[in-house]
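Note that this complex is displayed minus one protein chain, with the remaining chains in position.
Should a chain be cited, it is by its letter among A and B, assigned in written order, with residues numbered from 1 in that chain.
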Amino acid sequence: MNRVNAVIVGAGAAGGIVAKQLAAAGLSVVLLERGPWYTPADCRKDDLRNQRTTVLGNAFGPEDLGFPRVVVDAGGVARIVRPSDSAYQNNAACVGGGTLSYGAQAWRYMPQDFRMKSVYGAPAGSSLEDWPIGYGDLEPFYDQAEYEIGVSGDYAPDPFHGPRKRRLPMPPLPANREWEILEPAARRLGLHPFAIPMLRNSVPYNDRGPCMRCRWCVGFACEVDAKNGSQNTVIPQALATGNCELRMRCTATEILMDERGHARGVEYINEDGRREQQLSDVVVVSACAIESARLLLNSKSRLFPNGLGNRYDQVGRHLQGHYYTGALGYFDHDTYDDVGPGASIALCDYNHGTPGLCGGGMLANEFIRLPIHMIDRLPPGTPRWGQGHKQAMREWHRRTIVVMGPTQQIPTAEARVTLDPAVRDKWGAPVARIQGNSHPHTFEIGAVQAKRAQAWLQEAGAIHTALMNSRPQMISAGQHQAGTCRMGNDPRASVVTPNCQLHDVENVFVIDGSVHVSNGGFNPALTIMAIAYYASAALVRGWKGTRYRS
Amino acid sequence: MKRVFFHVALAAGILILCAAGAIGGATYYYTSQRGAGCAGCHEMADYVGAVHASSHRSVGCFDCHSTGWAAKLRHTAVHLSGRTPEAIRLRDVDVVEMTAKCQSCHQREYATWRAGPHSATYAQIFTNAQQNATRRLMDDCFRCHGMQFSGSIGDIVQPQSLNGPWRIVRAGLASEPTMPCQACHWIHREGLPVSKPVARFSVAGAADGESLAFFDRREQMHFAIAELPLPQIFDRARPVNVSPDQRQALCYQCHAPRQPDAESAAARNNWGAQAGSGDDRTPLGVHEGISCFTCHSGHGESTRASCATCHPVMSDCGLAVEKMDTTYANPASKHNIHWVKCQDCHTHGVPRSMHRGSEFVKPIQWNER
Partner (left out) sequence: MAGTAATGAVCITGCSWRNSSRWEFLSNAQAETLAALADQIIPEDDFPSASQAGVVVYIDRQLMGPYRRHRGAYQGGIESADQISRKFCGVALAQARPTMRQEVVSALAERFREFFEMVREHTMEGYYGSPRHGGNRDAVSWRMLGLKEPPLRGRAHYDLSKGRGS
C-alpha cells in the first residue's frame, strides 16, 4: 500500500478538521474511521434508539456486540459493559463522530479555564493544572472554527467571555417560550442571560439551510442538515482537495514503530475484517479521549513496552467529562412550545469567581424534552407507576423547565483509562478499563450550581422545584470525555507538547479532547475544534516536504 | 470431470426442486382464503388481521401485494431463518408496484391523480434544476416526496450540490411517483367494507375521509387524519381563522407553515407559525376560513371549475370567475386567490354593503396588513 504523509485515526470533531487542514496544505492524508457515514435515515428520530436515549442501542455506534469496556465502580468492583450502557462513557463511532448527533453548543472556554491552578490553586488530592497555552493562543482558532464550521448566537449580553475579534457569523435563532420565561427572571436576579452559541444554522450558511426547529436535536442527525459537524463541513472539503482518502469501517489497532523510535504508520482492521497497514510520515490520533488513550496503550514495542508516549505512566490519566447538575422547575402554566432546539438561554455568571469554589459552570435550559425523558422527572412524591404517574405525565410534561449545566470537574490522576488485562474486543485488542472519579470538590461545586439553577427557576415562577445533583459513583466522562493525554511542557507530567506532539515520538500527534488539561465548565466541542485548527497549523508550519520536524 | 459435472447437476437439480417446492407451496399458501394462509406465519398475523378489519377486507393479499417468485423466495427464506425485521414494511419498489394495483379498481381516481401535480415523479422532484440550484437537497425532502423511499437523499440523487446536472441514482425509480396512493391513503386502516359504486365522482368536497392518512417517514407508518394536528396559524400577531375541516390536517403535513425566521418581525415578537411562511396556502382575506377541499380535489388538485360553485359566473364587476388570473405561485401576486383581500380590488375602501359574511366565509378581522 502506498505510503502517505499522514494517517489520521478518527473522523470526528478534531480528525475531520486536521484532515482538511493537512489536505489543503498539500499533504496526502488517509483518514481512518471505524464507523460508517450515517445519514438521518439511519436513525429517523427514534426516541428509543439514538445517541442519548440508547435503551434499544446506539444509533450511530458503536454496535453492542464485540466492543465492550470494563468499568470499575467506587467499591472497586469491575464489570463488563456494552456500548449502549451509560457507564460505557460512549461517544458516537461514525464519520463526524459526536458532531453528527450532538446538541451543538459552541462554547469558547473562558480565559480562567486555561489557568485553573494559578487562579484557584490545586485542591489537595487533585491534579488540577494550568494549560501550557492560553485563551489568547486559541482565540484565532476559535474564530476559525466559528466561521468555518458555522456558529449562530450573540455574545453581546455576556460580559464574562474572553476577548473576541468579531461577532459570530450568524444571529441566534428566535426565542422560544422557555427563553421568554427565563430571561426576565435572570435579569431580575442581576444575572446576564444570553442566547446559547450553537453550531447550527439560524440562517442559510455554508451552502446549507437553516434549522427547522423540530423537537429532536441532541442525540439525532439533522434531516435539514442545519446542524454543523465535521461530516457536513470539513470532511467533504478535505475529500474535495483530492489529497484525502476516507476509509470507513476501518479500526486502528496499533501505531507501528521503527527501531529508531519513529512511527511508521498504523495497523488497522479493514471493512472486511482483514488486518492492514498504512505507512505514513506522521500519525495523528483523534479517536476521542478514551479510545485515543487505548490506542497509545495498545501500541507496545521494544522501545515503548508500556505503550506509546507512556514512559512516565501518564497516558490515560486525568480522565474528565462534566458533572451535570441542575434543577427541575414545575410551573402552573405551559412552558413548552415544541419549538426546537429547546436549549436557548445560558448564563456564564457562575463559571468563575465564587469564593470557596474552584470554578463552576455554565447553566442553560435543557435541549429536548421527549416524553420518554419525563418518566423519572416528575415532581418528588409522584407515584412511580399507576394512575397517579400517568396523570402526572399529563399534568407536567408541558409545564416543566429543566435548567442544568456542565460543572467543571476537578481532575484526579486516579480517574483513568488503562487496558483491561482480560477482556478483548472482537479484533482481539485489550479493551479500555475505566476507573476513578473526579475530585470530591467537584461535587461541592455541583451542589451549589444545582441550588443556583433552582433559584433561577423559582424566580421564573416555578411552583415546585427539585434538585438534580445525585453524585455519580464513577467518573462521568461520556460525550464530553477529555484529558487522557494531557498537554504540557514537562514530559514527566504530560503526554503531548503544547503543539499536541507526543513528547516521546516526534511524528505522532494526539489531537482531540484528550489533550485538555482541564475541561472548562462548558460543552467542549468548539474547544476541540479550535485545538484541531491550532495543532494543524503548527503541524503544517513544521512540515518540511516529506516529514515533520519540530 | 464427468463426476464433478454429475454432482453439480444433482445439486442444481435439488436446489431447483426445493425452490419450486417453496414457491409452489408459498403460492398455494398465500392465495388460500383471502390471505388466511399468510396469517399462519405468526409474524404476518397482525397485518392480515388488520386488513380483514379494513374496508378492503374483501380483497386478498395477492390482489395488491407482489406475487413474483423472488418475493416468495425472500419471504420463505426470512421466515425459515427467523430473521424477521422488527416491523414488516413495504419497500419503495413494493409501493410502486402497489400503485398499479390500486389503479385496477380505482381507475377514475388514478387518472385524476396521474393528471395532477401530486403524481410528480422522482425525476421531476429531485432533478428540478430551479429547486436544486437554489436550495440544498436533504433528507427532509423525503418527508413529503418519496416518503417510502428506502435510503437517504444521496441514494436517490447525485451530485449533492447546488451545481448540477443532477441525475437519479436508482434509474428504475426515475419515472415513478414520489407521492403514490399510499402517501395519503392507509389501505389496511380499520373501516367498513366498501363496494364499488356504479358511478363515481371526484368533485370538490366529495373525498372519502375513511382511508385518509399521512404516511410518516420517521415512524414508517400511517397516521389517520383524525389524529393529525390542525395547526394554529398566525397572520403576524392575529390568529388566523382556519377551517375546522379535519381532512386538511393531511394537507398541512406537507403544506405547512414554519416558525418565524431569525431576524423577522414575527420572530422578534414571538408570534407562532406564520401564514405563508413555509408551503402553506392557508387562505387569508376574502377566502379565510375556507377548507382546502372546498376548492381543491385531493387527487387532481384541479380548481378551475370550482369558483363557479360559490360565485356567479360573472361577478359584480363583470369578471368571468372561471377565467380570472388566480396565480398562486407568487405570494406577492395581487391575483393570489389564497390571500386576495377586499382592498386589493376596492383600493378606495370597501363598500359598506359588502361587509357581510357568507356560509363559507366568516367575518374577518381586518388588520393593517
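Couple of notes before you dig in:
One rule holds for everything that comes next: contacts are C-beta pairs under 8 Å (C-beta built on N, C-alpha and C of every residue); 3 or more make two chains touch, one makes a residue touch a chain.
Since this is a predicted model, take the numbers as computed values, not measurements.
Of the chains displayed, those contacted by the omitted chain across the entire assembly are A, B. The residue from A:H161, A:R177, A:R213 or A:H352 that touches the chain not shown here is A:R213.
Contact with the chain not shown here comes from a single listed residue; of B:F214, B:F234 or B:W339, that residue is B:F214. The omitted chain makes contact with just one of the residues A:V55, A:A156 or A:A240: A:V55.
Within the complete assembly, residues 17, 20-29, 40-43, 45-46, 76, 79-80, 84, 86-87, 133-136, 140, 143, 162, 214, 216, 218-221, 223-224, 227-229, 231, 252-253, 255-258, 261, 273, 277-280 of subunit B touch the chain that is not shown.
Within the complete assembly, residues 44-48, 55-57, 64, 84, 203-205, 207-210, 212-215, 224, 338, 371-372, 374-375, 384-387, 389-391, 393-394, 397-398 of subunit A touch the chain that is not shown.
By our rule, only the chains that are shown with their structure count from here on.
Subunit A and subunit B have Cα centroids separated by 41 Å.
Across the complex, subunit A meets subunit B through its residues 39-42, 44-46, 152, 170-175, 177, 180, 202-203, 207-210, 212-213, 223-225, 337, 339. Partner subunit A is touched in their complex by these residues of subunit B: 135-136, 138-140, 142-143, 151-154, 161-162, 217-220, 258-264, 267-268, 270, 272.
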